[in-house]
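The structure is given below, and queries will be raised subsequently.
Here is subunit A:
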Amino acid sequence: MMVQPVLLIALPLFFAFLLPLISLWSKKVLKYVVMGVMAFNAILAFIVLIEALKAPIFDIIAGFQPPLGIVLMVGPLGAFIALVINVAAFVISLYSATVTKEPLLKYYMLSLLILMGATGMVLTGDLFNLFVFLEVTSIAAYGLASYNKDRKGFEGALKYVIMGSIGSSFVLIGIAIIYAQLRTLNMLDIATRLGEMDPYTKIVAFVSLFLGFGVEAEMFPLNAWVPETYDGAPHPVSAMFASMSAKSGIFALARVIFTIFAFSNYLWFVVIMGILTVFFGEIIAYVQKNIKRMLAYSSIGQMGMIIMGLGIGTVLSVQGAFFQMFSHAMGKALLFIAAGYMIYAAGTDRMDKMKGIGRNPLIGIPLLIGILSIMGMPPFIGFYGKFYILMGGFQQGYYAIIALFLAASIVEVAYYARFIKIAFEKSERKYPAPNIWVYAPLIIFAIIIVLFGIYPKPVMDILSHVAAFLAGGA
Partner candidate 1 sequence: MSIVNILIQSTLVALYLFLAICIGLLFMGIARKVTARIQNRVGPPIYQNFIDVGKLLAKKTNIKHNWIFDFAPLFALAGVLLALAYLPMGGYKMLSGTGDLILLLYIIAIPALGFALGSGASANPNAGVGVMRALTLMLSYEMPFLLVLLALMIFYNTASLSTLLEKQMSFAWGIVALPISALAADIALQGMMMEKPFDIPIAPHEIASGPLVEFGGKYLGMLMLYSAGSVVLETTLFVDLFLGGGVVLNPATYGVVAYVVNYLVWFALIFVVWMIAVFINAVFPRFRIEQAFKFYWKWPTVIAAIGLAQAYIMSVFLGVIP
Partner candidate 2 sequence: MTDNPNPLPSIIPEKDWKKIQRMLSKRSLWMIHFCTGCGAMEMPPTMTSRYDMERFGIIPMATPRQADLLLVTGYVAVKTLKRIVRVYEQMQDPKYVISFGSCPINGGLYWDSYNTIKRLDKYIPVDLYIAGCMPRPEAIMDAFLKLMKDIDEGRADGWLRYRKYYDKYRANQMRVFKRWDE
Partner candidate 3 sequence: MEILGIFGIFVLVPLIGSVIAYLFRKYAVAVAAIFAAVPSIALYPFYDTNVSRIINIGVKLNLTLDPTTWFFMLMLDTLAFSALLFAIPYIKKAQGNFATLILVALAGANGVLMARDFLSLYIFWEMMSWATYLLILRKSGEYARRYLLFGVLSAYFIIMGIGIVYYYTGSFLYSATTGIPMSGWFWILLFLVLGFGVKMAVVPLHVWAPYAYCAEQPFVAFLSGGLSKLGTFGILMAMYSIAGISILQGFGTFRGVSLFGYPFALLGAITAFIGTVLAIFQDDLRKLLAYSSIGQLGYVMVGLGLGTSLALGGAIFHAFNHAFFKSLLFLGAGAVIYRTGKYKISEMGGLGYKMPFTFLFVLFAIFALAGIPITSGFISKWMLYEAAIAKKFVFIAPLMLIASVGAFLYCFRILYGVFLGQLSEEHKDVKEAPAPMLAAMFILMLPLVIFSIVPGWILGWISKILVSMGLKPLEYSTFAYYSPIGNANMLIMWIAFMLLFMVSMIIFMMKKARVVDQLDNYLAGEAPTQVQLHAAHNFYKPLKDTWAPVLKYSINRAYEKFSQFFVEGFKEIRKMYTENPQDYAAYMGIAFLIFVLVGWWLL
């Protein structure tokens, strides 16, 4: 059967506005409805992926032919990232069941919207839609970030709003420049006719788009909002940011770099931005005492690694980058969920107050698996991305940068090891046992991490399409 990828976007949107009606009938079912929608979406994404593996899908909306009309351009990689986002969204939605703070209705609407926006950003083939979906994602994210209605929440949200809006205005400028010069918004069309642009303006357009999506992609130095927003947001929301909005942002970035402007001589600069992101992310994470901030900075580091992988720009490294998106989405979501439980159980977010919290195997084992995966230890999925990015770097001969990167990741290992030590050391303190909504998602993520870590063949097969993507396709 032929699945319309548009469903992936339409379904959450539709249900997001259906939710108020449902809530009139009963508030209890909301979360189950959302879970159902997201589960169905995940299955849909899987089918789309299978379709897309046969051939890239071009789904034209409202009959206008490209380059005029708006179009969904679903390549294997897009479908893959969409699948990752949807799966993450579904599993996180299980954890969202622990959120009890009113207004639940708004929470669920916004979480559906952020899913819709993120998926849209990945699937769309049209620059302006990209901007629209970016806006949807960001605005939903702003709402969710300040959902706790406390000082931290508002402060984080405010900074996110400022940075995010500057970023999206950059994007708008970039789009405007391009449209002014080329009179089209379809990506492939732009890519083919890029030569007609005046090079200097082209750079400006590129940089605008690059920076605009860089905000979502947590690129240095545009990532200052990350720690506070992640810290202030509710725990499921931090997980969503890490695994959904950030991923869509980085994928958009990848599109900008490869599909639209296929510069080769600009890439080394991207690499430098990537390594800077890694470096500052990791070493600042080392000195954090607050667990969610530590995770936030470490996810900055991870995103920097992905940017590096994109910038290195060999097939191998870009495969690594995409694998890293997958592993980071899974691992970091797991860690944020675990962190949420810990903060709830320990009653504080300071790590040194969490002695022995991991000694309960239901928490401890998934936590350990997640951390090892983020550290890049085989046989967990975190390893392959890191290794491939490094090997790609070696192909290009970026020795110094890789040495710097390895130094940074030794720092990463150091602070995660410190956390493991605290989490597993002996203490007589008793912590409340996690309920199913906490450990079910943890275990699902852990299983995914181990499974694809031991047998990564399916992912590798999907990533073998990277070459085509680099060539400027979808």
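FYI, contacts are C-beta pairs under 8 Å (C-beta built on N, C-alpha and C of every residue); 3 or more make two chains touch, one makes a residue touch a chain; residues count from 1.
Basis for inclusion: all candidates are chains of the complex that A comes from, given by their letters.
What you see is a predicted model, and the numbers here were worked out from it, not measured in a lab.
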| item | value |
| --- | --- |
| For subunit A, as assembled in this complex, the candidate in touch from 1, 2 or 3 | 3 |
| Subunit A residues touching candidate 3 - in the complex, by the definition given at the top | 155, 158-159, 162-163, 166-167, 170, 199-200, 203-204, 206-208, 210-211, 215, 221-222, 224-225, 227-228, 265-266, 269, 280, 283-284, 286-287, 368, 372, 377-379, 383-384, 387, 390-391, 393-395, 397, 399, 402-403, 406, 409-411, 413-414, 417-418, 420-421, 424-425, 454-461 |
